[in-house]
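To start, I am sharing the structure in question, which I have written as structure tokens.
With one protein chain withheld, the remaining protein chains of the complex are depicted in position.
Going by the order they are written in, the chains are A and B; count residues from 1 in each one.
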């Protein structure tokens, strides 16, 4: 945001240049030379800012904005104030994200090992790796080029990271292998023993946990989330999986490419989540289940059976959303009728 | 508690002095000279202890207590045993809290920077700041007078803390600004990137996260809780907000003064929680909603619509509690009738 010391912006850019970079057309080409310094919300933007609009909830905010330019759909151009240049896109939010990235290229700390990092001499660090103070890197670790290990992060013995990874402060990684460009947020826990034991009235017997966690490329592992190592096989997270904060993933779970797990989701052991499935916040998946590709589980649902591909489920126990909502509506109707 | 080395008590005090300090009246003024050494539960208290009573659940415990004195309402004085002096209060729990604070003044570690702390030379530390071993303080940080930075805590670049703050072990603070007397518990995560991206079948596109977290005065941020930085605008926590453990607060959320968030609550992006609202444990609030001032959301509720000020809601999807309970009762009745 403008005026904040901590953000190094890439601008200013002319509207022509922005439009070309993000694949938009300028509604009034006379505005092409206008200089934009940064992105901003429509509420806080001034003439030097680019905003975006894609939800009728913010229609009045758009009408009142002072933004120099706005990204929006062609059908909404008439809603913008006269002074605001319009960048037309069929996907305004996507185009805006590209613009924001242009103004705010990711800043990586300079290569090197900070004083106060503890690195085992057998660890292999690729070119340009940054290790922050207090980080601990154990024996046999390998870290790909350009990766960043944050302050007080712990990388356990034999762990392998690909290139361009970012491990946040206080994250701990054990018994795992990460692909390229994986971002592990602060306090995430990867590869500790799972919850495996044989119940016993005398004393529960621990089941040794022997597997790993395998994480693909371009994943995000949210703050304070936990991913247990496999018990015999491995826990596997496919490419481009996005995991929010405080998510629990049990041993031997397998998550397909592009799946999205919102905050506080819990997945019990050995369940499989299909490609591009979406699990809403606080949803829970019981063990040994299969959630089909593209399925969508509503927030707080409790899933106790397999879910077919592409379906939307809701409730505890979860079922097809339309079935759940039909029951909710019926109960409300019955209760109201009884009241009257 | 008496006999524990780690607690430095402020007593003993006479009952007269305690009564004056906490705004109580002694039922039998002849007890005013009695010396009290510490607070305790009614169950474990001896003649040297002060207890309190404010719930009929503990009526028998009160009758059997050996406590030297008890704080309670005037109407309950007759329930106390003969040997126990009564301190009368219209708010017994509040009065007892004041007494407990008098016996147990907060102990802060001595000012100074421990060996093994990593502090960037550009950081500004106020008078009397304590920094524990293993803490990491990055460039441009400013920390107000009398603040305590716990062991292995990480304070990211440009973060600003007010006076008298306490940052617990392993907490991480980035892109944020805290008021005075904020207590951040161990492992809390403040200011990391939020869950922002443009979904895409090819590869989800990251939305740069550019905002901050602004926290007011006298807040508590519970252990292992997570508060994401704003995406464009800021995430804002008002004064005197109490946040319990393992709570998730998404980007751009705004929480009003005095709100109370019990453990494992989750608030999705851009929602607003009104002043003095209360969210029960494990409750979830969907994105872009408004919870009115003074509203109360029951534990485990899933809120999918705005909630008016002052109302009590329950259920998933949440509605007014009386409506929810009416439906629950109706369904129970129908099921029982069918059974018979």
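In this text, a residue touches a chain if its C-beta (ideal position, glycine included) is under 8 Å from a C-beta of that chain, and two chains touch if they have at least 3 such contacts.
Predicted, not measured: the structure shown is a model, and the values here were computed from it.
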Contacting the left-out chain in the complete assembly, out of B:21, B:97 or B:205: B:97
Full-complex contact with the absent chain, from B:29, B:44 or B:122: B:44
From A:166, A:189 or A:254, residue that would touch the chain that is not displayed: A:189
Candidate in contact with the missing chain, chosen from A:10, A:46, A:81 or A:317: A:317
Residue in contact with the excluded chain [from B:35, B:124 or B:334]: B:334
Missing-partner contacts on chain A, residue numbers: 116, 118, 134, 136, 138, 140, 152, 154, 156-158, 170, 172, 174-175, 187, 189, 192-193, 195, 197-201, 203-208, 210-212, 224, 226, 228, 232-233, 246, 248, 250, 264, 266, 268, 282, 284, 286, 288, 302, 316-317, 323, 326-327, 330-331, 334
On chain B, residues whose C-beta touches the chain left out of the figure: 1, 4-7, 39-41, 43-44, 57, 91, 93-94, 97-98, 100-101, 104, 106, 114-116, 132-134, 150-152, 168-170, 185-187, 218, 220, 222-224, 240, 242, 244-246, 258, 260, 262-264, 276, 281-282, 299-300, 315-316, 328, 331-332, 334-335, 338-339
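One rule holds for everything that comes next: only the chains that are shown with their structure count from here on.
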Whole-Å separation of chain centres (CA-atom averages), chain A against chain B: 28
